[in-house]
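Before anything else, here's the structure in question.
Every protein chain except one is present and positioned as in the full complex.
Here the chain labels run A, B and C in written order, and each chain numbers its own residues starting at 1.
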Amino acid sequence: MGAAGIGAGLGVLGSGKPIVAEFPELLPFAGITIRLDPLGAWFTLTAGLIVVAASLYGIGYADHALRTRAIQAIFPLFCLSLLLVPAASSVSTFLVFWELMALTSLLLVATEHRERASARSAAVWYGVMTHLGFVAILVALALLAGQVGGESFAAMRAGAAHVPAGWRSVVFLLALVGFGSKAGIVPLHVWLPRAHPEAPSHVSALMSGVMVTLGVYGIMRVGLDILGGGPRWWGFVVLALGAASALFGILHALVASDLKVLLAYSTTENMGLVLIGVGGAMLLGAEHATPLVGVLLAASLLLVLNHALFKGLLFLGAGSVLRATGTRNLDELGGLVRRLPVTGALFGVGALAIVALPPLNGFVSEWMLFQGLVAGGGSHVASAAVTMPLAVGVVALTAGLAAATFVKAFGTGFLALPRSRGAAEARESPGTMLAAMGLLGLGCAALGVAPSLLSTQLDRAVRATGTGVLHRPVRVEGGALHLGDVRGVMSPTFIALLLVGSVVAVLVVMRLTIAARDRRRAENWGCGRALQTSRMEYTASSFAEPLQRVFDDVLRPDLDIDVTHADESRWYERTIRLHAGVRDGIEDHVYQPVLRAYRAWGERARAVQNGSVHRYLAYAFVALVVGLLVAR
Amino acid sequence: MYSQLLGLAGGVALVAAVLALWRRSLLAIVRILAVQGLAIAAVALLLGVHHHEVAELIVAAGVLVLKVGVIPMVLSRVVRDAPNQRDTQPSINTATALVAAAVLTVIAFGATRRLVDLAPSPESELIPVGFAIVLVAFFGLVARRNALTQLVGFLLLENGIALVALVATARVSLVVELGAALDLLLAVLVLQVLTSRMRSKFGALDLDRLTELSD
Amino acid sequence: MLLTLVLLPILPALATAAFGWRPSVAWLAVADAACLLAGGIWLAVGVVDGDTAYFGGHVLRADALSAFMVLVIATVALLASWSAVGYIRTEIADGHTTAGAARLFGLLVPAFIASMVLAILAANLGIMWVAIEATTIATTFLVGHHRNRPSLEASWKYVIIGSVGIVLAFLGTVLLSYATQHTGPGAHSTLDWDAMRGVARHLDPAVIRVAAVLLLLGYGTKIGLAPMHTWLPDAHSQAPAPVSALMSGVLLSVAFYALLRIKVIVDLALGPTFLRNLLVVAALLSLVVAASLLIAQRDYKRLLAYSSIEHMGLMALAAAIGTPLAIAALLLHILAHALGKTVAFLCSGEILLAEGTTRIAGVHGLLARRPLVGGSFGLALLALLGFPPFGLFASELAIARAGFSANMGWVTAAAFSLLLVVVAAVLVHARSMLLGEADTPSVSPTSARGAGVPLVAGLVALAVIGITIWPIERLIGAAAHVVAQ
Partner (left out) sequence: MNPGRIGAVVIQIVFVVGAAPLLAGLIRQVRARLEGRVGPPIVQPWRDLRKLWRKERIAPEHTSWVFLTAPLVLVASSVVIAMIVPLVTVALPLDEVGDLFAVVSLLLLGTVFLALAGLDPGTAFGGMGASREMTVAALAEPTLLLAVTALAARAGSTNLAAIVNAALDRPSVVLSAQGVFALVALGIVTLAECARLPVDNPSTHLELTMIHEAMVLEYAGPDLALVELAASMRLLLFGALLANLFAPWGIATGTGVVEMLAGTVVLGMKLVLLGAFLGVFEVFVAKLRLFRVPELLAVSFVVALVAVTASAFLGGGR
């Protein structure tokens, strides 16, 4: 199925001709209409890649999770809906696939409900937030369809120009809310760090790698393609949301000690980066700076694909760790690179890729994003000149923090000494799981070394966004990456070659000049201590502590110290318990009051139905009197 | 003469509805119900005589049997078995209730003026009266706490509707009329069965005890 | 033919009267419902092209809309009576039901179904009213089936509020007839629907306005539209599960059918705006009430009842929109809601038999302990919340589209926002009931063999109509054409 997705995606991107299909008898009153254009194909391709890997992974992973047949039947449905969402070309078709995706993923999130209460509550959070998004999207699309008098995307595209500007903005904002909630954009992200960790890992990979990006797809499809862009402030809004998400996501990822929560927050961060690109493109698009629009969109799209690859890889790796050790808590892991050599190495590749280091794929997309933003700041568009540098600052800060985050994740999770028995006795995963991870790792490397593999496809996808980008925003000439009319040039291929060459050169020099060939294993320097145990290691929490301190205005960590004094004297403490944690401030300050109001409302409403038949009759009586007065 | 008599019968019916709001004794209320039934039967009779309609005469006879005979009899038997023959304190005090009845009557007349205007005739003049009975009886339903008075309230309300039905539609098919009457009879019997069950389960007919089901 | 359809359901009642309640008689009811379904299909084939079938002059009549409703009734009756076989047997075995109560059950359920079919097939609005009132009477004792205090309380409220409401509908019907009497020289009063539609444009607007209000209030009571919905949670939660399924699944819709027939007349007389505004108010009020009371709900059968109110609100919205698409969606919604609610209530019956409580807090880890019932219940809830691939998704989507196309965007948006609250509330409750580890071992007997068949069949049917409705697409189209021309 995934292969079909890849095939369809590549086919459309290769030829530029959409795949069209119609099934009018399906889906009552609407019919299913499919039209996979290059933009959708890019996302289908992304989905297909991860679906292949996740399915392969699932073969080996299924004995750990997905025990019941019903759940196993849902997984392919989820994959199918992921592949079909980008292909939908009418409001109804889109929404049915969208909700199918939501439902199947919801059920998959709840898979492990018997084991953990957190999985149960995650399912509810996810269900409600996804439905919030659905309602927003439904209203947005149905509103637009109602305004233009047709529900096919083609009709909406044609009619959108004649819709009054106010309505266009309403549609756009609602779509932004709806798709933003799926993409995990702050402040609608709360479900993401709950749901993604609770799902079985290959499902997490699909959710984090593919499903969230479909939120971006929606924003692109509606904002750019169907509405054809809008006023400048649309771009500002998207850019601001993206920036907030990027920073918020990476800060929380930085302090998270649950490996999968860390990855989930990092997803919010990456979607933020993608939206910075999209927002920048919209901003410039409003000013008719089309060459740069293409560059920024290309960066965003490439980041989408890259993110799918490395985040998929990381989640699969996390699943492998979870399966081997039974814990996701980084503070209890460690030393896994020796127990799980393949998983460890591949997780390392994913971590380096997500930190955007050469020669891996994350670097290419981030470079493109920087180039687009820098060039946008240098363009003669005044509004862009102010915002773009700020966006560069945000992206830059995010990049730095991401480096710290993933050094933490890999360093404390896989290096050093095991901190728990589970970690010490971990066993490597079966071959199918490793092959799946290997596939994605290969993808990360391939796209990092040779982005030319997909440059024409990327080009087609960007031009399908309907932003009037006509010339090629991305070209590869002589191995070097050229972007639109940006003068910055870079060749990932050569960087990779030079790096490998240099490493080999250094190795050769060492081999020729060093007498001692073998290494001697020696005890670590213990600063005079005889004992070196894992208790002395830096844990994930301690690793992140300095940065947490730097950002404590934003993160507002909780710190509780419980001291129990000895009976004899209060100067001797018997136990000291330290509880430190970082809570999601947006959840505490935005969602909790809403939840409280919601519950209070529910309690208050009970008075309406208090059981008194008199009261009930009184309702009807009042209705009758009012009705009669109205009827006059 | 015809129209005066019609008016008189309608007036009696309306006054009966208002009186039912005022009285507390269950037996008295059942009697008021019978009186109202009589007034309705009189209206049917007058209509039948005036229009020379056999159907109306049959209806009049039916109303007489049902609303003056059977139902009050069944009810008064229930009342006699009741341990406490007086209704408990209504949830709205009587003075307020009577004022409300006046207001409701005004509303009913106001709301149905256009109905009369459609075909002004002695018969259609009674439509507002019927509506007023409906509203006042409905109000009684809301105000009363005893299951039996609620039952009577329902019947009063139904009488109001029957009055409207009589005067508004000259030839509503007899089948419908009979079906409706049969349904109502059944409903009353059902309610009566429920009342006796209620007495055995709850020991009283106080509806305020029926609040186990809420939310 | 039409008469057969009305009389057919009575058959099991006669059998029960003769032999008392026993499984073979109960199976007869199942077979009977299947026959009714077959008859409904036969009828549907006959009228799908817009023809109308009559019986006895203008006593009974059937067009596509009626045929569709017969199908809905028959489908739910089939599922409910199937499930009733095991349900009553278990109740008798557990001592919750006496032989007498079972006999009454066997008598009244067929009578109830028959009166619903009569209401659908009646050509005369008066007879339709009589039939609907008859359903109240037939179901009162079914609500009181358990003969304990709560069920008695529920039946009292049901019959009082329901009867008051329905007599208001009678008053409205009378006024309609009054209006037909005065449409011009030579006009005579009638309640025949065809005849009324013929003269509808000449009806006096003032009278029709009052009549419309009364009819909406009256049938609205039976439909369960706020603020006349108050009896519904009590009655639906106290009735035995198969009866709850019938009441929630079809009785409400049959009342809605009556409202649709009325709507045709009223809209012809007044234009669409008047009734539309009233319906919008009722729809939003119902949704608000349902959503608010679902939040802190403690009883899962009442939860289903409020969900019915919510869906009736949505249907009222669809009726208010009134375009052909909206009406078609409304009809599909009726069918889908009937299936979904039937499955949900039948599951709730199984859960009640197994757990002995209807409190949400009293049920835990259902999926782990009873995968079939728990899973069906969960899927039915998801279906009722409007997730694909179930039919309610398709109908709600179409309602939304119709709403925005008909310039009722604000109302539609508000309605769907309220649905969000419903989703949140139901998901929270579903979590606490369904998910989690099986902490307490199940003590009560497992449900009867074959109990799962109607559940699964209902869910499959529900999913199928969500994916495609080509067998009944023309029927729905023709039925929608009856209402929205």
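What we mean here is this: a residue touches a chain if its C-beta (ideal position, glycine included) is under 8 Å from a C-beta of that chain, and two chains touch if they have at least 3 such contacts.
This is a predicted model, so every value here is computed, not measured.
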{"item": "Touched by the hidden chain, restricted to displayed chains", "value": "A"}
{"item": "Per the touch definition above, residue among A:V386, A:L453, A:A600 or A:L629 touching the missing chain", "value": "A:V386"}
{"item": "Listed residues A:A4, A:I19, A:A70 or A:I495, member touching the removed chain", "value": "A:I495"}
{"item": "Per the touch definition above, residue among A:L333, A:A356 or A:V582 touching the missing chain", "value": "A:A356"}
{"item": "Contact with the hidden chain (one of A:T33, A:T46 or A:Q371)", "value": "A:Q371"}
{"item": "From A:F29, A:F75, A:Y265 or A:F410, residue that would touch the chain that is not displayed", "value": "A:F410"}
{"item": "Missing-chain contacts mapped onto chain A", "value": "334-335, 337-338, 344, 348, 352, 355-358, 363, 367, 370-371, 373-374, 377-378, 385-386, 388-390, 392-393, 395-397, 399-401, 403-404, 407-408, 410-412, 415-417, 478, 480, 486-491, 494-495, 498-499, 502-503, 505-507, 510, 513-527, 532, 534, 536-538, 542-547, 549-550"}
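To be clear about the criterion, only the chains that are shown with their structure count from here on.
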{"item": "Maximum centroid distance from chain A, chain identifier (CA atoms)", "value": "B"}
{"item": "Identifier of the chain whose CA centre is least distant from the whole-structure CA centre", "value": "C"}
{"item": "Winner on C-beta contact pairs when A-C is weighed against B-C", "value": "A-C"}
{"item": "Whole-Å separation of chain centres (CA-atom averages), chain A against chain C", "value": "43"}
{"item": "Distance from chain C to chain B - Cα centre to Cα centre, in angstrom", "value": "30"}
{"item": "Junction residues of chain C - those touching two or more other chains", "value": "153, 156-157, 160, 164, 168, 206, 210, 233, 293, 296"}
{"item": "Multi-chain contact residues (two or more partners), chain A", "value": "606, 609, 611, 613, 617, 620, 624, 628, 631-632"}
{"item": "Chain C-facing residues of chain A, complex", "value": "25-30, 68, 70, 91-92, 95-96, 99-100, 102-103, 110, 113-115, 117, 119-121, 123-124, 127-128, 131-132, 135, 138-139, 142-143, 145-147, 149, 151, 598-599, 601-603, 605-606, 608-609, 611, 613, 615-617, 619-620, 622-624, 627-628, 630-632"}
{"item": "Of chain C, residues touching chain B in the complex", "value": "124, 126-127, 129-130, 133-134, 136-137, 140-141, 144, 147-150, 152-157, 159-160, 163-164, 167-168, 170-171, 174-175, 177-179, 181-182, 188-189, 191, 204, 206-207, 210, 233-234, 237-238, 293, 296-299, 302"}
{"item": "List of chain B residues in touch with chain A within their complex", "value": "91, 104, 107-108, 110-112, 114, 131, 135, 138-139, 141-143, 145, 150, 207-208, 210-215"}
